[in-house]
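Got a structure for you, written out below as structure tokens; questions coming shortly.
A single protein chain has been omitted; all remaining protein chains appear in their positions.
Moving on to chain A:
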Amino acid sequence: MSVRVALHSPRGSRSFLERGLLLLVMLIFLEGTVLTLGAASSPDISAQDNTGGGDDQRGIEGRHGHANYTKKAFPVLSLDYRHIHVPFEISLWVLLASLMKLGFHLIPRLSSIVPESCLLIVVGLLVGGLIKLAGEEVPPVLDSNLFFLCLLPPIILDAGYFLPIRPFMENIGTILMFAVVGTLWNAFFVGGLLYAVCQIEGTYLSQVELLPCLLFGSIISAVDPVAVLAVFEEIHINELLHILVFGESLLNDAVTVVLYHLFEEYSDAGEVTPMDVVLGVICFLIVSLGGIAVGTIYGILAAFTSRFTSHTRVIEPLFVFVYSYMAYLSAEMFHLSGIMALIACGAVMRPYVEANISHKSHTTVKYFLKMWSSVSETLIFIFLGVATVAGPHAWNWTFVSVTVILCLVSRVIGVVGLTFIINKFRIVKLTTKDQFIVAYGGLRGAIAFSLGYLLDKDLFPMRTMFLTAIITEIFFTVFVQGMTIKPLVDLLAVKKKQEAKRSINEEIHTQFLDHLLTGIEDICGHYGHHHWKDKLNRFNKKYIKKCLIAGERYKEPQLIAFYHKMEFKQAIELVESGGGVKLPSAMPSQVSMQNIQPKKLPPAVAERALPQFTKGREEEIRKILRSNLQKTRQRLRSYNRHTLVADPFEDGWNDFILKKQRMIELEKKMSNYLTVPAAPPDSPTMCRARLASDPNAFYNIKASSDGVPTIQVDLASPQSPDSVNMLNEFSKRGATDQGLGQREGADRDEDQGLMMKPSSAGIEEKGEEGGGNKNPGLMRCLSDPGPSNEDEEDEPFLP
């Protein structure tokens, strides 16, 4: 009902107002119903104890006191809100959050001016306000447990799993400096100066001690990953800045945790001795390194588990999620840094898991992570808004304004000072513009609020004042800084993210450079970071990959993996955009192989017309094909959870795509170079080509098609002329007459799966031989589309 209402009102502001009203109405309605029902059964029971309790009581009464039993009509329809109210409310909140997100994007210009996080906080404020207006108590939604255990992990896991490792590692020194030293500086600067301000006479704040101030400083100084992600995602700045700010926000968790616990522990003791400081430092090391260790262990476990999931593909994504969550919880159990554990787990498991799991599982993992993190983020901001309305506030002008100003000042000084030191060690120096963005991008968010919320009321009487100040700071950074950062980025002409696709040349040269630089370093004789990176890679390849990656895939170097991925992507694009045999005008390469192949002098046409394909080589190619692409199993007859496991559709898709690509290439070549009309539209070639774009139909055509088309797949290259694939509509019988060469019929037996049976004859296309060569036999082949009976017709389409 609410969905329909929302859809009818395209304007977001109306929709959430209506949602709020609807929520209100529903709550009141339920209250009312419950009251009535409660009154009917037993007057003593309070409004909350509804029919469920009443029925029981009556039932029991009925059994005991038979005389008292008054028969009522059997309740055909009853309302029992109490029973489901917790999951119901949760679902309602999630639904609200998602509908809000929908609504914002329906309003055309709003999302470009105001970042989503601001809008969501406003929504939260409104919802909170509505609930308050209705006289209800605003639920304490941003409960710290809920936040830290349910809302935060998906976001961090999403960030950790998709963390770009290369830029992160290249800048790790800078990131650590900002995260550790920067946060420490911020905490002490803000805390110390606040204390100094509190001691000033006129502010009535003199009861605030030093340690609570420092605690407050440590809470408020941490840059928040959720807020940073939310805002930076929309401004698309270059990778370096993004990874700097984002990496800092992730890694400062350890510092925050240690400082928080340190100051909280000792705040009632009133002082911190040097011994405590030393312990604090040790604690920091344990917290951070321990968190990373826990995450790594779970990551390796997950990678190892994924090695064996080839028979149960359906639950593959589950392992990724569960292991990561357990890493987080285990770290939190020991008060280690849960965030660092999650990041380590995601980053460690990713290369191995991705090599092991199927393509569909990979997509599932990606989309689930994105979905959960998106919903979490939305909920967090809405709850921030609600909590603002709810929470007890103690506004103190001095405290709050000094906090906001100090945070800004300390951030700027910290960034500038640290950059000065860091630039001495960096090759790519950070310019002033970069420094500004890093400083300005230091947003605070819900983590600060939750940490403040966790404070004990008795130990910290000024907790409400702290909370008010934290909320104000959050609002300031998210609204003011979040809204203005985009125009500032444009104004300062900060380098934006390059949208260019990774080309294979770049990939080749990346690898090339890596090895080259390692070699030069070895010649120079010192062990720079290329040397160590190379060593790590070799260690990884030799030992780790063997354990953690299933099958033979571990031998695949990165370049080849990249190439296959690109091929796959290209093939999918081709099918999606092409659809039929006619090529779309925006072909990825307008140049074909014959343009770059060096021209060979043709000695004898007939001889040259045949591809030199030895049996052995073809064998190898097939083996490689099978090992790299998934094997096809049975035909997918009916959908149920179990047959989804061996999904030939997905598995065969790879072969299929390549075949399709070949077909199209071939068509193009043939229509270019042979002055023979392309096969008429009704020929089986065309039919199959058309059907190829609609794979579902593919499975059904077997019964009607007469000849099994013979298409071979060449793994080596979609464009290599040596491995030309033939589209042949003729049976063995027909082709042997022409004596154009043999294809291995024996391969037929070994083919499993979607690959169609090769038949013997081959037709050569002679583009590189100088085009236009007309072999009379060839002409005959192509222009006569008559299909003949294949003896394989009786075989099932897919073996």
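The rule is simple: a contact is a pair of C-beta atoms (placed from the backbone, for glycine too) under 8 Å apart; a residue touches a chain by one contact, two chains touch by 3 or more; residues count from 1.
The criterion applied here is as follows: contacts and distances are computed from a predicted model.
Visitor: Out of "Vacuolar protein sorting-associated protein 35", "ATP synthase subunit b", "Calcineurin B homologous protein 3" or "Importin N-terminal domain-containing protein", flag the one the UniProt entry gives for the chain missing from this complex.
Guide: Matching "Vacuolar protein sorting-associated protein 35", "ATP synthase subunit b", "Calcineurin B homologous protein 3" or "Importin N-terminal domain-containing protein" to the record, the invisible chain is "Calcineurin B homologous protein 3".
Visitor: Which one, A:89, A:136, A:265 or A:521, makes contact with the chain that was left out?
Guide: A:521
Visitor: Per the definition of touch given earlier, which of A:83, A:426 or A:546 contacts the omitted chain?
Guide: Once the missing chain is taken into account, the touching residue is A:426.
Visitor: Give the residue, chosen from A:114, A:172 or A:572, that touches the chain omitted from the document.
Guide: Going through A:114, A:172 or A:572 one by one, A:172 is the residue touching the chain not shown.
Visitor: Taking the full complex into account, find the residue in A:196, A:285 or A:504 that is in contact with the omitted chain.
Guide: Checking each option in A:196, A:285 or A:504, the one touching the absent chain turns out to be A:504.
Visitor: Take the complete complex as the reference. Which residues in chain A touch the chain that isn't displayed?
Guide: So the residues of chain A touching the unseen chain are 170-174, 423, 425-429, 498, 500, 503-506, 508-513, 515-532, 534, 538, 552, 555-557, 559-560, 563-564, 566-567, 588-599, 620-621, 624, 628, 672-673, 715-720, 767, 770-771.
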